[in-house]
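This is the structure, below, for whatever I ask next.
Up next is chain A:
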Amino acid sequence: MGVVVGIDTGGTFTDMVVFDLATGAVDSLKTSSTPSTPGRAIVNALDEGGIAASELETFTHGTTVGTNALIERTGCKVAYVTTKGFEDTPFIQRINRKVLYDLRWTKPTPLVASRRLCLGLEERLDSEGNEVRAVDEAEVRELARTIRDSGAEAVALCLLFSYVSTDHEDRVKEILTEELPGIPVSVSSEVAPIWREYERSSTTIADAYLRPLFGRYVASLDGALRDAGMTGEWTLMKSNGGAMLAAAAAEAPIQTVMSGPAGGLTATEHVARALGEGNVLTLDMGGTSADVGILVGGAQRHTTEYEIEWGLPAAVPLIDIKSIGAGGGSIAWVDAGGFLRVGPRSAGADPGPICYGRGGTKVTVTDANLLLGRLNPEYFLAGRMRLDPSVVTEAMEALGEPIGLAPLELAASIVEIANENMASAIKMVSLERGHDPRRFSLLAFGGAGPLHAAAVARVLGIPRVIVPQHPGVFSALGLLLADIRVDKVWTQAFRSNNVDAPVVNRQFERITERALVELRQEGFAGEPEVERAINMRYFGQNYEHEVPIDGGDLDDAALERAFRRFDELHAERYGYAIQREVIELVSFKVSVIGERPPLDFTRAKGAGGFARSERQVYVRGHGWVDALVAHRVSLEPGERVAGPAVIEEEGSTLFVEPGMTLERTAQGALVIETEAA
Partner candidate 1 sequence: MTTASTTTFDPVALTMVDNYLTSCCRDMGVTMMTTAYSPIFNESLDFSCVIFDPQGNMLAQAEFCPSQIGTIKFTVEWTIEELGLDAFEEGDVVLHNDPYRGSGHVPEHMLLKPVFWDGKIVAFVANVAHMSEVGAKTPGGLSGDATEVYQEGLLLPPVKLKRQGEDVDDVWKIILANHRTPRVTLGDFRAMMGSLDLAERRIHRFIADYGLDFFLVMSAELMAIAERRMRAEIEAIPDGTYTFTDAIEDDGITDRAYPIKLVLTVDGGEVIADFTGSAKQAVGPVNAIYAVTASAIYNAFLHLTDPTIPRNEGCYRPLTIIAPPGTIVNCSFPAPVAGGNTETSPRITDMVFGALQDAIPDRIAASCGGTSSPFLFGGTDPRTDEPYAHFHFEGVGWGGRRGLDGNNMVVTINGNCRNTPVEVFETRYPAFRIESYRLVQDSGGPGEFRGGLGGERIFTVTVPEVTVSALLNRMKTEPWGVLGGGYGAVGGLWVRCAGNDEWRTFVDEFGTMSPSKFSGVTLRAGDQVKILMPGGGGYGDPQRRDRALVRRDVEEGFVSEAVARDVYGLEG
Partner candidate 2 sequence: MGEWARGEISYLKANRAACALCGRPIAIRYWAAEVGGVEHTFCSPEHERLYRDYWLPRHGAKEVSQT
């Protein structure tokens, strides 16, 4: 038996988790990312961990290659093909602006290579999918020649109303593929079959933009792994929390935009199940950002509202995660009005916080934590990096002087603002959707999550903080657990007083079949789970909600139950339902899920022999207080520790505030009761 490996490549660090199938032992490792050749960090990690590629039973990868290429604009030259008359849609966008009152604001530049490469076809469907003008084959071939001559490296195809009928896009794709060998064609009805042509085209263009680059990345990593002796298939994490075969991901790269954070939520689902926790908020705080997510009743929530930057949507299914610029490296600054702000700019890994001693000059959250005694200068990354507090104070004085804050108070304020920012993000995924955070537990992970979690929980009235095992590499852990998941959507509008149930049942069957075929192709052999949902809204509304429905054929009674469930969801989210209103059924969704066998991660490979000590920690309102400092492995199951306390481990540090109590559970998780005082 070999090993199961998950590797998560982030902006700063590459995290690896190794599960030994024979012994059940879990090992983990953090190594530097290699942004210029992202695949190298993976081979490095395997080397450093002493893993031979031939031992890999399964390998799942979470990557920011796609996200970074979008943010840094390093994708390919895309030609955009659409219905004639609408070639400027990527430039016109939605005509609103991001900020009011800023004459310097500039509209986002679309990802298409040039306005001259936005090409129209004389075809047209109406809003019900009826043909107004047919596809002219000769015109498509002529247009293909233009694309070939332009040197475009990928094509994005988005025709009006293709979410109602794919006929025209199917035909045009067929001809383009024939005429343009070697040039990938991203098709809107496959990438994002949603209404609103701008959002659909933006998503499709983003997918095309990533195709060559992502394809090369997958191929080169695949080559490196094969050279090293790997024989099996490997998978990539999708933004929706499911894994897909690497080869398939290469053809749908936009599906990976939230690949990394999705791993964290997947691991959360696993841990929450093991601990019997249904309602969980997550705080994943790393070097540059904090990702916040939610489990309700043990289940992840999904959305399609992702933006590459403001105004450039990539509307693909993803786990509902709110990402904000609040990481250890986030920079503190004072705005023109004397308001202290933290982030979103980050000092990154290089130069990093001042205390890294690599030439950083801007005060960061990590510097503040160090000054407050919450980080151990001798045990950052398990002692592989030493922090230098001596250089921090001077920069703190300079920053705090104009607003009248001495270094310690400034450091405490920086931490508080970062906490407030994270609390706001948590409110967005909870309160905004009608969930009271006081009825949730907060699961904290990432290098810095456990350091801030107790305070964030206190601000929000969250009663419990859970720090799972392996918090520093938790997202990589999730990669080992990701089920294979395929989502399919069929769009056709019905009104609740006039649903064609036989058609709906037939279509549900059709998309379920297609999803199952793909699941098999992605290497899943077991018995899959099938989830179905209908997106609904009150007739007149333009935004819909996903209503889960029962298995089996839909009949009047089943539909009626679904409509009442929609009323309940609407009331839960907005405080009211409109009784007896006509409900519009907008789209029908199937998710087929191939579950991975469960893994037991509690047997951490760890070293013993850590002595406990005490250290002074600064807490606003308390001043300097003596805090217990202990390594996590030194805590006995069931042992309780009163705050203030600092619990250290490789890749992460946990801070327990005064008045709170921490307990190490039998399963190995650490739980803080925030209201113990």
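The candidate set was assembled so that all candidates are chains of the complex that A comes from, given by their letters.
Everything that follows uses one rule, which is that contacts are C-beta pairs under 8 Å (C-beta built on N, C-alpha and C of every residue); 3 or more make two chains touch, one makes a residue touch a chain; residues count from 1.
This structure is a prediction, so every number in the text was calculated from the model and none was measured.
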Contact partner of chain A within the complex, picked from 1 or 2: candidate 1
Which stretch or stretches of chain A touch candidate 1 in the complex? 84-89, 91-107, 114-116, 124, 126-127, 132, 160-161, 163, 195-199, 334-341, 402-404, 413, 416-417, 420, 424, 427-428, 431-432, 461, 493, 538, 540-543, 570, 574-576, 578
